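A single protein chain has been removed from this complex, and every other one stays in its place.
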Amino acid sequence: MNEKPLLELSGLTKAYPGVVANDDVSLRIAPGEVHALLGENGAGKSTLVKMIYGLVKPDAGRMQMHGTGFAPAEPRAARAAGVGMVFQHFSLFDALTVAENIALGMEDAPKLRTLSQRIREVSDTYGLPLSPDRVVGDLSAGERQRVEIIRCLLQEPKLLIMDEPTSVLTPQEVEILFKTLRKLSAEGTAILYISHKLEEIRALCDSATILRLGKVVGHCTPSETSARDMAEMMVGTVLKTPTRAGKTPGDVVLSLTGLSAKSPSAFGMPLREISVEVRAGEVLGIGGVAGNGQDELLAALSGETLSAPGMIAFRGRDVSVLGPTPRRAMGILTAPEERLGHAAAPDMSLTENAMLTGAARENLDRGGLLDWSAARSFAERIISTFDVRTPGPGNAARSLSGGNLQKFVIGREVLQRPDLLVVNQPTWGVDASAAAAIRQALLDLAENGAAIIAISQDLDELMEISDRFAALNEGRLSPPRPAQGLTVDEIGMMMGGAHGMEVAHV
Amino acid sequence: MIRLEKRPQPSRAFSLATPLLAVLATMVFGGLMFAVLGKDPVTSIITIFWQPLFGEFAFYYRPQLLIKGAPLVLIAIGLSLGFKAGIWNIGAEGQYIMGALFGAGVGLAFYPMESFIVFPMMVLAGAFGGWLWAMIPALLKVKFGTNEILVSLMLVYVAEQFLASMSLGLMKNPEGFGFPGSRNLQQYNSAFNADLIEGSGMHWGVVAALIAVIFAYVLLTKHRLGFAIRVTGEAPRAARFSGVNPTRLVLFCLGASGLLAGLAGLFEVAGPAGQVTIDFNVGYGFTAIIVAFLGRLHPIGILLAGGLMALTYIGGDIAQSQLGLPAAAIQVFQGMLLFFLLAFDLLTNYRLRPGRTEVA
Partner (left out) sequence: MMDLSAINPILFVAGFLVAATPLIFAAIGELVVEKSGVLNLGVEGMMITGAICGFAVAVETGSPLLGFAAAAAGGALLSLLFAFLTQIALANQVASGLALTLFGLGLSALLGQSYVGVKPPRLGDIDFGPLADIPVIGPILFTHDIILYLGIALVAATWAVLKFTRAGLVLRAVGESHDAAHALGYHVKRIRTLAIMFGGACAGVGGAYISLIRVPQWTEGMTAGIGWIALALVVFASWKPWRLLLGAYLFGGITQLQLNLQGAGVAIPVEYLAMSPYLITIIVLVILSADKSAAPASLGRTFHASQ
């Protein structure tokens, strides 16, 4: 570390009401270094990189680039200084083309024709096939990420920030991405790599800074540190992994026969010919890259979208044309991925949100008249059983942190004693201890004879809790296989290998 | 600079205070406007807000308050159900006209038969007329996804033409010496929506408005359907997830608001107005939008807001005759009220804090 640093942060502090997002954070990145920023959700990683990218102004502390002061007032200024950022969410425009999207992220974008040419050149050089004329809404998650990466590379950045880049990729696509990043690093581009996936960091990064609750709690050299040690630095306590007992699955609870459905949203993925059976006491894990039909599958199972007769049978009864309420009454419960706005109404109280799905099974709806005091005690039961941190059931859903709201949403369904529970991304954006509690609750439910379908993009999670594993790819579900003994390569192939690698070479 | 910071949850105190703040701000800026027009602002405001209630001729104006307030409350209650669910019926004026035409049509058809059955039939017909007119945007929305805002509004202009056609043609008084307008229902005992207590202004429309307030209150706080309406407005996806059928909700909300607007029209044409004329409608359907928002889409709030808005109508009339304040000034005054309400509503969900603004 004798090399003169490219970027040096010293004493950066940023507080929001009620929370100090970054507290006296310092770190140095040398040219060509791949530096990991490691921490749990809410540890302050996003705030830190937003300050570097000019989206947020620090309250205190300073940043230096090449030894001179660096205080970007806005992303434009950061980009001009050679900082590029690949976002996890929210920075692509579905209805615009690849070239238009890229032009929007550049200061002095050339004419679209010239730009398209340069996009082709860069995509060839770095092995990131991409066709400039395609509409972004039609691309796979991996291809969308390539758009962002190429957008950054066209500006020849000196520092490339990558926010959780692999969460949307298949294992094969991760390998391709790493090759690109290593090539960039060899050319002298520094990379700030944000992740909580420890094995990736060990494989890719030269050094790591670990954040917990906004503070730097350690630095390390990932290749020389065990994943377990890094995890403990990150979480601060020793983690306990969920426990499960071996068991034999019971009767068939759910059977899907050639389930096909159009997507309700414009750029959604239709479901194609899904056939699978799930038995009592079994956890079926469904993996796959985001946008391959996960939301649509959940909607088809919850009854938000109806299917043609004969496609969905529950305990032998055809439920294809039943809406959410009758399905709930029968014991099919679901928890969608999007907590705010889908699983819960943000501005409504927890009591009202308990009523949202609990009305039928908890006997809160008596011939149309609602029993609010019973709903309140149901909400209180969820709060106490699942250790939801909130002053009380009168508080609005949006006032809860992501992890607490997720515990509430999962708890709401688990406490209604489902026969079939379908969850999508049960621990997304949830801190490690809450995630462990949620996984344990799912396993306990299966233990007691419920059938569970866990849809997730976190493969480690799926391997931990699933009995059988299947993957969604382009709206199709692979035949399920026993989870035990599956290799990463096999999983990757089930997920569809590397998407769209042939596109730009035609 | 002032920075906006989202509250963890909506502030109950501000949700109650914003309508009051809006009224105060409107008084201040309305006063300024009156001053610009060369009227004494204090006298104007007192004339509008005090005279009708406690002035010398209050005995005459107080019944008027009920007469003007009833249709506003009746329509606004209906609108508020839809607005809460994000279903925007802004064509209440048209439904009001159609209610009046259907109701009056039934009454005129029975003329001159005297029977206790005539008025109830008219009420049913009025409700049906308004409901029918609102069902057009409702059905188009659920069948074809057509925007209900534009359709319901277009139908106001269509209804106005119908009204003109009826008062010049089919419903014209055969004994009216060729003047446009129907027979006066006030002179037809079986059809007349008279004051229940002579001179009180308390006619059947007022009773209907009060029943609507109570009904809406129970619906929204205690019933599954009211909960469905609220959830749909707050988070449409969560509503679908919980099992709300959006199609049925659209039909219910538009149907109910049309029905209530139709009733308001019928009670007006059979009572205070008395006859179908070209200029029968005076914009209650639009003013009711202000009433609904001013009452924060809450039944009790709407009751109070309807009273307040009726006050500005009557006070405005007094100010017009006593001070020469133009009628349009009152319209501006009412518009201002809605503006300030929407602006102050910010405080319910956000806190203002001194500080730098982030890049926005």
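So that you can tell them apart, the chains are marked A and B in the order they are listed, and the count of residues begins at 1 in each.
Here, contacts are C-beta pairs under 8 Å (C-beta built on N, C-alpha and C of every residue); 3 or more make two chains touch, one makes a residue touch a chain.
These figures come from a predicted structure and were not determined experimentally.
The residue touching the chain not shown here, chosen from A:P5, A:G39, A:P58 or A:G105, is A:G105. Seen across the whole complex, the unshown chain contacts chain B at 4, 6, 83, 88, 90, 136, 140, 144-147, 149-151, 153-158, 161-162, 164-165, 168-169, 286, 289-290, 293, 326-336, 338-339, 342-343, 345-346, 349-350, 358-360. Residue positions on chain A in contact with the hidden chain: 16, 21, 47, 54-56, 74-76, 79, 87, 89-96, 100, 103-105, 109, 266, in rising order.
By our rule, only the chains that are shown with their structure count from here on.
Residues of chain A that touch chain B in their complex: 17, 54-57, 73-75, 302-304, 323-325, 328, 334, 336, 338, 340-348, 352, 355-357, 359, 365, 368-370, 395-396, 398-399. Considering their complex, residues 5, 8-10, 222-225, 227, 230-231, 234-235, 237-243, 245, 356, 358-359 of chain B touch chain A.
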